[in-house]
Every structure is written in structure tokens, then in C-alpha cells.
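One protein chain is absent from this view; the other protein chains keep their places.
Letters A, B and C mark the chains as written, and numbering starts fresh at 1 in each.
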Amino acid sequence: MQEIKAAVVGASGYTGEELFRLLTNHTMVKLVGAYDVRNVGKAVSDVHPNLRGIVDLKITKPDYEVISKVVDVVFAAVPHKVAMKFVPKILRGSARVIDLSADYRFDEVNVYERHYDKHESPEVRGVYGLPEIHRTEIKRARLVANPGCFPTAAILSLAPLIKEHFIDLDHIIIDSKTGTSGAGAAPTGVTHHPLAGANMRAYAATTHRHSPEIDQELSKLAGRKTKAHFTPHLVPIVRGILSTSHVFMKKRVSKETLLTLYRKFYAHEPFVRVVEGLPEINFVVGSNYCDIGLELDADGNRLVVVSAIDNLTKGASGQAVQNMNLMFGLDEREGLRAPAQRP
Amino acid sequence: MQEIKAAVVGASGYTGEELFRLLTNHTMVKLVGAYDVRNVGKAVSDVHPNLRGIVDLKITKPDYEVISKVVDVVFAAVPHKVAMKFVPKILRGSARVIDLSADYRFDEVNVYERHYDKHESPEVRGVYGLPEIHRTEIKRARLVANPGCFPTAAILSLAPLIKEHFIDLDHIIIDSKTGTSGAGAAPTGVTHHPLAGANMRAYAATTHRHSPEIDQELSKLAGRKTKAHFTPHLVPIVRGILSTSHVFMKKRVSKETLLTLYRKFYAHEPFVRVVEGLPEINFVVGSNYCDIGLELDADGNRLVVVSAIDNLTKGASGQAVQNMNLMFGLDEREGLRAPAQRP
Amino acid sequence: MQEIKAAVVGASGYTGEELFRLLTNHTMVKLVGAYDVRNVGKAVSDVHPNLRGIVDLKITKPDYEVISKVVDVVFAAVPHKVAMKFVPKILRGSARVIDLSADYRFDEVNVYERHYDKHESPEVRGVYGLPEIHRTEIKRARLVANPGCFPTAAILSLAPLIKEHFIDLDHIIIDSKTGTSGAGAAPTGVTHHPLAGANMRAYAATTHRHSPEIDQELSKLAGRKTKAHFTPHLVPIVRGILSTSHVFMKKRVSKETLLTLYRKFYAHEPFVRVVEGLPEINFVVGSNYCDIGLELDADGNRLVVVSAIDNLTKGASGQAVQNMNLMFGLDEREGLRAPAQRP
Partner (left out) sequence: MQEIKAAVVGASGYTGEELFRLLTNHTMVKLVGAYDVRNVGKAVSDVHPNLRGIVDLKITKPDYEVISKVVDVVFAAVPHKVAMKFVPKILRGSARVIDLSADYRFDEVNVYERHYDKHESPEVRGVYGLPEIHRTEIKRARLVANPGCFPTAAILSLAPLIKEHFIDLDHIIIDSKTGTSGAGAAPTGVTHHPLAGANMRAYAATTHRHSPEIDQELSKLAGRKTKAHFTPHLVPIVRGILSTSHVFMKKRVSKETLLTLYRKFYAHEPFVRVVEGLPEINFVVGSNYCDIGLELDADGNRLVVVSAIDNLTKGASGQAVQNMNLMFGLDEREGLRAPAQRP
């Protein structure tokens, strides 16, 4: 099989770095371009010193017309609103695109516009890139909209329950905790170590932009409009999301029944592991796994489902590579076989 | 006014240490005894080197009959099941007792026995030592049962809502996050730094022993039996609890109405601060404050209430000193005026 | 005795915050002014939410002529080069000044100018505010130059050895490790949590500005020009400096002789504790203590002296309050009696 020529737009950021980290270990990919408007002219390994001796590319200003012709796949590792400006240009050529921003995640443009910004290319449609739910569409997509980090953890932890109508849809609470790398590479007061290093906080407690994304996907699974209640928290670790869903059972079933449901639902998934107890961050950090565990209260009334992912891997760049593997007909696990580091 | 002679039973543990830290700055207290079955013969400041040059006591084995006669107040900074063995002995003398264990927190002994152990002195009754709810009874109590750390944060964040019947009592979710000092001074795999230092986990997700304590107090406030759904998490900070309550409104009110409710409810409380945004751990850590903030969703349906405390101060030893101040007719703030360290 | 009216210039920064934290617990001080060019018009407690309900001042733009007349002492909690612009104006009035910047720390202006900047008021002279070495001069000073954080830890750990000519002055290595709060309140890439949270680095390994300050004071103690070799490191804790001095003995003495030397040297010092083993950060953090311990190798050749301080307390604002106490004839410990928090 032929090598896939891949380029990263947004080479300076954390998801860009994580793409380099993963793609250098991918046997079928040749990294051919590192693009950004920042750090132009610098070596990738000057910006990301962990890649010294490993990635031998310079960062250049993107010329999208050229890119669209010479690469097979472009990873858009950029903030929302930036992707929509260049993705249509790339799609005019032959390259496929995996967009890590929010720009093409929404089925309805007005949802995007209500929570983000005016959309500049509403006619271009992406496939929501959660392989466990949309594998078939991803395989034939030219544009995959890679999911947000919180939605990945939340949707995977709830999908079996909602698909099978086990729970009360009006009282779904998703209480998530993320490490600081989710905030991106730009220093701010919130991530300043003296204030963040021994701290915790909730933020955007009822208004986070990942809410409509979660709702879109849960609604499709439920077969009716559904609103989950999502609240994120910032905790002083660098990588990792722990997502705790609190839901109420519509019918009384045993924990064993629930575990069986999850195990069946994810039986053929290479990156979802249903665990016996409850998952922890260091089961998954650095890997592309989503670990899921659950606990049912003694009354069989409330169910707690906990999922753990690395926000930069399964929550971003790892999932993007998983999507690329699907789009190009490769083994889904290629480049993503490394286990988590623990300790 | 006369000096209060105070003794700590359980001098080696973290709540013992915190009592020493706070009581050395209390103008009306004389520390007269440091008791424990561990570290007997050692100086307190050998076990707790931060107290070197400050606390000049040796740890001795407790003789409860003697203690009960020579001190005015005993702080029982011991695990559950230990306190019940000696508290009755002390109460036979003239000393008053503030018990930091769970042994006397429950109105109904069978609730204690279901969640903890066989009770050995069920005839002895304590007052639940949450001053914001039970100040009057605390003032005249001989035995105060100091609340658990999670219940303190949870009850204070929900009391106004429940007292005023604002919320649906069947869908109360309390998702709490604690630092590791809550686990106590004995090293275990769960708190071993290599595994805990960059990790997060939920534990006892539906079965934590602080649940019945929360339910007891919320039920009294509600005027009917109430069951909240409580799930604790461990995060890699040393001190601090962030408690996030997710509740559903019975009636539609504005955020301003809710803030006014909280401000009135806590208007005369020296250690509860209702904040504009959402509280963070470093607003309170090292201090006796409980900071509370809230956010109402756009539909006016779900309310998120976040409270922050230091688990060793307002969640344990600080609250114990606050209770002592009430029991002895002192200014409630005495010894507890230090603000949090931030950064 | 009369209340001391104190003002803080630089109310928004971390040393400003720490001054408020300490001075609110000082029985003889009335905080009368919070000045800054940032955050003008805001409440101190909006900038520092830990002080809500405790410090009830608004931040105002400083008018130094007025300040110099209405306050007894001004704390200049500002960066170097800022202090030199206003300290002379304040000294024209009756107020005394404790400057936490580097501007008046050097006996020779050309040393300052080589390592910092052109000096604008070289004729104004301060007393180097390390009470353990310069107590007498501090007592009668109108301007105290509060020492840097690294020099405080380093000088105190070496003073007895150098004063008594025990060590080879040509091979003094000071390898220091600091928490991130020493970097100040402005977010940068170096203190961005995703990069700093699980990281360590050396910086300014041979060129740090605290070197000449250390050399000035060690030279005075040695009675001849001395150059120590100082290298700082950044570690992912918020507060605390651990300073490890590696020195070579000129004569063979026992560890016990060395401990006796230190104990005598610091016998009357309220804030220096000579410990049995080696000190740790959590023996001192949040307190004004400097803990010192040492270990001599089996050959009696190399000596390792370790000192621990809180960089914001004994390394900055706590020492400033200690200096104020001396300048105003108070008990040196006033406002500084709180032990460290441990855990």
C-alpha cells in the first residue's frame, strides 16, 4: 500500500504537537508539511523540543491551493473560525480534511452560529468523527469534523444507555474534570501555575460550547431532542478528562445487565475498554483509549458512569489519526497502539 | 475571661495537627494535652515539624479519667469507632467534647450502624456541629459531633434552596472533588504519589458514608425524608474540597433572586461568603471560609451551586474550633481569622 | 502604643497580596492604603478573592506626596526600577519605606547598574533588610531594602560557616529550587500550567540577578570579596524555596560541631530553626521560618547545607513585616506567629 502524505495546519499548538507525536510512529504516513501563521521559519522541533531529532520539518505559511494538491490528508489543528476559512479551499483539490475545530461539527448551522460565530462556509458539510458511532460515514468522508474532548468522553459513556432507552432523558448530569492542556498553548491567568497549580474550579457551568455538541449526538441516539446538563471543571493535571455522568434509571436492572449492555455495545471497538471498577486518568493518559466503568446505587435508581480519556489523544489528535485510518482503509489502530504511561 | 484548657486526643493525625496549628493562634486557649496511642513519648513537633518552636508538648497515652477532670474541652481527632470508646468516660467528668469522628453525628443509631459499625454508647447523644444550621443547640452542648468534610460543603451549598422549597428533591446530584489530605496520614496505594500525583478518580460513587449524613441534615431542612445523590472524587491537590451540586428548579426564578436568597440566609454568618462568580479552592484553602457561588441555566431549569472549603479547616478542625468558641461563649471567629493563602 | 498606619504600593501583585494577608493579622497595624497603577478602582478583594470580607480597601492610583504625609510605613511591593522612581518622594515626608524590589539592596550603585538598570536615585541608601545579619541598622533605618527570596535562603544557610572561616570560599555552590509564585502574577509560557505542571528546569544558571546580592552579603561576612556559584531551578510547586549549598571544609570538624555553630549563631533568632535532619518545604510554607539542616560526608570534606523558606513570606512579605516590627520597636514576631500548613 502507498504512503499517505499528511500535513498539519496549526503546527505550533498542542493538538498539532500531538499529531506529530503520533504520526511519527505511524508506519503508513509521511509527514510532508507543517503549517502555521505563528513561528514561520522555525523548525517544528524548536517549538516542540520533545520532537528534536524526530520531526525534521520547518514551519511554513500555508498556501492552501498548493497544499490541496500535494497532500492526501490535511489535519486542521486550529481554533474554530479559522478552519472554516481554508477548509473549502482544500476540498477543491483532492486532499481529505480532518478538522479538529468545532467548525463542521454541527448538523444545523444555526446551532453553530448560536454558540460560536457566523459561519462562512455553511454549505460544506462534515461527518461527525466519533468512530464508535459514525464509522461507516467516516470511511467515505472527505471532511471529518473531529469531536470535542468533553463530548468524546461524555457521548461514549452514555451512548449504550440512551440507544437502549434505559434512562430518564430529562435528568442527565455530566460533571467533567479536565487537565489544563485543554486550554491550549496561550498563557492566561486561569492556567498560570501559581493560581492553577493547587486549585480547582468549575467554569461555564451551564453554558459551555461543548453542550450543544453533546446534545446533538445524544439526541440522534435517543431518537428525540435531548438536553444533557454539562458542567466542566479545571483540575491541576496536565492531560486527561474524567467524565462523571449521573443518570436515573427508567427501569430497574442489575449492574451486571448494564455491564453486559456496555460490553456488547463496544465489543468490536479497539479503543473503548469497559472496566470492572471505575476508570482513572492514568489508565489512559497518552493513549487513545476511552475507559468506562459504572456503579449503580443500592436502589437501582441512580447510575454513575465514569469515563476517562486523554484530552489530547482520544479527545483530539489520537481520534483524528483514528479517523484518518478509517478514511484511508487502514487498520484503525495503526499508530495508536501505545499504552498509557502508568505511573 | 478565663483561659480554656484544651486537649487533643489523636495528636498524630492531620486533624490533630490542624487543631494545633489553629489553637496556637487562639488568644483564649491553653493547649494542655496531646494524646495518642501512636508516637507516645515523642514531641508533637517531631511528628509535625512545622510546629517546632511553637507547640511544646509531648505526646502521651491518654488516661481519660484524668483528662476529664483537668481540661475544659477535649477534641477527639480520631477515626470512627475509637471515639465512642472514650467519649462517655470524658463526659462523666466536667470536660466538654468536640468529636471529629462520625460516631455521634447521627440522630438514629441504626443509620450509624448500617453505614459504620455496631455502636457502643448509643445512649450518648451529640449535637450535629454545623453552626450555620444548629448554632443554638451547639452553644449549650456538652458533646458536639463535628460534621464530615463533604457534608459541610454540601449542606451549606444546598440549605437555602431546600429550606425554601425551591428545588426538586428527587434529583439532587452532589459531585464533589477532594484533595488527598482527606484520606488521612496513613500511606496507601491510592495516595501513593506516583499513582496519585497526575491522576483523578471517582470512588465509592454511590456508597460513601457521608451520604447518610448529608441526607439526615437535608431531610431536616426539607421537612421530609430526602435522598441526595453524592459522588466523591480524588484529585491531586493536598487540601480543599470543591462541591458541585446540580439541582432542578421547581419554580422559575432569576439568578438574582437566588443570590438574594443565599445572601439573606447567610447574612450573619462569619464564615460563609456568597460570591459573584464561582468559588475556587484557593479562595479558601487554609481558612475557615466556605465560599458559595451559583449559575442558573438559560432555561431557568438546572441550577449549579458550587461551594469550596478547606477539608481540614472548615471541613474538620477549623469548624471544631468554631464550635468550641460557641460552646464557651467566645467570639465565633476567634483563632480563625486568617485568610486563605493565594497564591 | 499607637497603631501604625501602613500602605501597600503594588496592591495587585503576589507580594502585595501576601502583605495584606499578614498585616490583617497584625494587632498594631492599620491598613490605610492599597495603591497600584493596575486595577485602579477595584476592591482589593476583587483582585484577591481570598481577602473578601477581610480587607475592605479599594485600589487607588498613588499620590506619593500625600502618602508620605499620612502613613507611617509604605511597603513598595513593586518590580525593580519602579521603586526608585517614588521612594525618594516618600522619604521627603515622614513615612518610612520597606522596598521589596532590588533597587536599594546594593552598597555599590555600579553593581546594581551592571545587573539591573541605570539607577535614578543613587544618593538614597537603604539598609539590607536581613534581620539576622543587620538587625541593629534596620532598627534605625528609614529605608529598608528587603532581600531577594533566593539570597535570604542562601545567606542564612551559609552565614555561620563563612563568618567563622570554616569553608573554602572558592568552591561554594548554591543550587536552589523555587516554586512558581516567585515568577510573579503575570502569566508567561514558562509558568503556563500545561508546560510547568509536570516539569523542572534550571534557568539563568550562571547569570541570575540574585548572585551579586548573595556575593555582597557573603563578602561582608567573610571579610573579603567572595563569589558563590548560584543556580536556580523552577519546580512545580506554588510556594517555597529549597536551597542546597554544597561547600568544602577548610578544617575537619564533626557534624555535631557544625550543628553547635549554627545553633549558637541563631540562638536568639525567632525565625531561624536549626533542625536535626534536613528541612522540607512543608515545614515552613506559609510561615516566616527559615529551617536549616546539614549533612557532612564521611570524609569530613564536603558539607551539604539545606535551607527551606516560603519565598513569599520569609523570602518577601513576611520578612518585610519582620523589618517593620524592628523599625517600629515592636516584638519582631508580631503578625508572624502562624505555623506552616502541613499537610
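FYI, contacts are C-beta pairs under 8 Å (C-beta built on N, C-alpha and C of every residue); 3 or more make two chains touch, one makes a residue touch a chain.
Everything quoted here is computed from the prediction, not taken from an experiment.
Of the listed residues B:Ser45, B:Ser176 or B:Thr191, the one in contact with the hidden chain in the full complex is B:Thr191. Across the entire complex, the residue among A:Arg105, A:Arg239 or A:Arg302 in touch with the chain not shown is A:Arg239. Checked against the hidden chain, the listed residues B:Ser68, B:Ser101 or B:Thr180 yield one contact partner: B:Thr180. Take chain C: the residues that touch the chain left off the picture are 171, 173, 175, 177, 194-195, 197-203, 205-207, 229, 231, 233, 235-240, 242, 244, 246, 248, 278-282, 285, 295-298, 302, 304, 306, 308, 342-343.
Contact between chain A and the absent chain runs through residues 14, 17, 20-21, 24-25, 48-55, 181, 198, 238-239, 273, 275, 279-280, 282-284, 286-287, 289, 291, 312, 337-343.
Counting the whole complex, the residues of chain B in touch with the unshown chain are 14, 179-181, 183, 185, 187-189, 191-194, 196-198, 236-238.
Note that only the chains that are shown with their structure count from here on.
Chain B maps onto chain C through a rotation of 180 degrees [Cα fit, steps of 5, range 0 to 180]. Mean C-alpha positions place chain B and chain C at a centre distance of 35 Å. Taking each chain's centre as the average of its CA atoms, chain A and chain B sit 39 Å apart. Residue positions of chain A touching 2 or more other chains: 194, 197-198, 236-238.
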